[in-house]
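Yeah, one chain of the complex is gone here, protein chain that is, but the others are all in their spots.
Right, subunit A next:
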Amino acid sequence: MDYQEFLDSIDRKAYHEGEWRWQEGDLTVTRTNHWSPPGCHNGCGVLLSVDKDGKLVHIEGDPLAPFNGGKLCMRCLDMVEAVNHPDRLKYPLKRAGERGENKWERITWDEAYDIIVEKVNWIKETHGSHTIIFDHGTGRNIGWQLPLFASTALETPNVCNFGFTGFACYLPRMIGASAKMGEMTIIDVSETHEMRYAADTFRRPDVIMVWGNEPLKANADGFLGHWIVECMQMGSKIISIDPRLTWLGSRAEYFLQVRPGTDAALGIAMLNTIINEDLVDHDFIDKWGYGYEQLVESVQGKDADWAAEICGLDADDIRGAARLYATAESASIQWGLAFEQQLSALGVTAAACDLMGVTGNIDNPGGNLLIKCAFDIEKRYGLGDFKIPREEYAGKMTLSAGIESSDIVACAATDPLLHAVETGDPFQPQMLWIESANPLACSGMDAPRMYEAMNKIPFIVVADPFMTPTAVAHADIVLPVAMSCERNAVRTWWTPARSISKCTSYYEAKSDEQIILDLGKRLKPENWPWKDDKELSTWYLCDQYAEGGTRYEGDFEELQARGGYKYDPWDAEYYKYEKGMCRPDGQPGFDTATGRFEFWSWGYNHWGVDPMPYHIEPKDSPVSTPEKFKEYPFIATSGGRSCEFFHSEHRQLETMREFHPYPLVTIHPEAAAEYGIEDGDWVWIESTHGRCRQKAFLFPGIKKDTIHMEHAWWYPEEEAAEPSLFGVFDSNINNMTLNFETGQGGIGSGIKSFLARIYKYEPGDQMPGEKVTREGGWGDYIVGVMAGDAESAAQAAEGNAKLMKQLEDAKRVQAMKVEDADMQGRNALIYAKEHGEAAE
């Protein structure tokens, strides 16, 4: 792959360089970016063609957009089908029958807004705005818009991913990295440079350690996975750490097929090898490190042999991978979601950061970069939360935080909100707003429990482009949301800053921006001064209540006219910590409490989390519960991504289902043979908590004692009304996952490793939808008890010290919670250093 040759080969006239909108015959073509709906984590440059009737008829990638170079994944290439899909919601709807009956009455937007405004104002007066729960998911362009709406229109601090225990998506890696190095980190594959691979200062990584994700399919966290393949063509070597063989793993120097949930032990052992074989970067450690001696001490005795036993690996492979990573001139760690879907979430995050630190692979070409969202536009989550009245902010549920003087994270915690719904303690939630989320299908752990709980919430609004199982089961009002090509919006996720231009519209669907503007002006006009979506977008780019503002200069129209993107030179700079670019005081160093890269982290210590990398054995495993393992002889992991789908989206699209018609449970062929299971058979996967049905996919790249299930499946082609709910429970792995089970600091969940058994489905077997909606589910939890399953609840009742302490801590933290919504990030860490006690 010769990038310069590619640039030179493009016929720039044919692709209308310098224009953002033009005519090609009867078609109007717009150069813009796609970002949701449908969702993903990226925002690729696209060329959208709309016919004279205003219908989207063609999409292609924009070869002049450096972010994706014209490349698109199959989901974006199927955009015309998605946008014009007959199942899309065309009008606002009001529930006409009982919840779950799928009976609706078409209403106008004004009627919908009147109902919502009346209800919200009544709740504010009678119960307080904190009794409104706001639920949003990931991957749609709503990360700043919806918190702004929740904070400054609904005025609730209880914004979260409802049902998603332990903040188990990216957030642990973000806060862990921020605590240890003052910024977030991503691997350098040239994505910060407008000239990309041809940039003078860029050098491709010698080694990329791909750990706990399948980037070619996931494309997570603003990172296009195939950038790695481009670097491989330029010589990058791969280390793959994954319970499953992936395409990258099949080409790796080392494929470490780790037991799910034990990654932290592997990370600690690699540190042990690198430190004890003196492969570290002494210069970086001496000049920039803090607490290295404690790290050296903490990894002693935890060598490759120790980890090999825990992780199910060959000790020589662990040593070999560690040496390859440490001795490369530049090496990077592409980390992923598996980090936080294990109880050691912050422990494995610390281990990975320390691997970067001890080898000096920080902010170097081809290493791990210190990164901000372009022009510092997106500073923190929870935009506008300082405007929430203080007495309402005090009702923010943050049970999971192990911190007393500030919240570990900006969003509320789901577990205490679920507890509140179940018990009315400390208040009864009155309303749930769900936008860009589908908790029954995807993010709600213990989906049957979430189903029961949501039925206790008196008023529920769902906003989405499609009727979802969650909407059918629970919504009182459904609002039709516009898709990407139907909205004016801006976004940043790293760099560049990008705009999204409206090209068309679909019946009465409105964009997320338009909905929050309309309702914001009705609910709290003084907080919503913006004329329209473009003005709101400009404010986001340049202002955001800022003293100092962002570093962006320009406005929405200017960004659009530039072709929709602008790179931030700050992100493209290397060794920023040497140049005084990271700290607010302009001094060299990291933006941490000590100004250094913290091997021993003040932030971790302040949160009550072990400041050194730690490993916690999964709660449910061959090691923790060997007796149970005899009856449930598979380690069940889940959530590996597919090219065809983004979480629970895209299941309506015939083209995607042509490639991927059913959910697949991956089983080793020899294990399947033992159970008489053949490729394509419907199979039950069952834990002590519940069961679901997926189709057997026999695959030699998984260990014989491990199975992998797909997540977020529902069947838009099936009956919408209960008991089916589009079959949402039938293949749902969240029939088996648990709420209230978290790692240290309330961070991380155990959902990627639990024990299960498998057996063939027989015609006539009861389907889970009926079990859940008609018979109350499998009953393996106790309503109102803050424990995931009956066994944990029993242990708590018997005085299990650890669980009791967790509950006490939670209550204590709740009582002492911060009153200042801005008291986060750096300020919290400085406070930590001033007031904390080092647990040495």
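We adopt the following convention: a residue touches a chain if its C-beta (ideal position, glycine included) is under 8 Å from a C-beta of that chain, and two chains touch if they have at least 3 such contacts; residues count from 1.
We take it that contacts and distances are computed from a predicted model.
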When one chain of this assembly is omitted, its UniProt record names it as which of these: "Exporter of polyketide antibiotics", "Oxidoreductase", "TctA family transporter" or "Electron transfer flavoprotein beta subunit"? "Oxidoreductase"
Which of A:216, A:503 or A:786 sits in contact with the chain that's absent? A:216
I'm checking contacts with the chain that's been left out. Which of A:78, A:135, A:191 or A:435 qualifies? A:78
Of A:631, A:654, A:679 or A:717, the residue in touch with the unshown chain: A:654
Contact with the hidden chain only, please: which subunit A residues? 1, 6, 11, 13-15, 58-61, 63, 69-74, 77-78, 80, 216-217, 224, 226, 229-230, 232-233, 245, 247, 249-251, 255, 643-644, 654-655, 658-659, 699-701
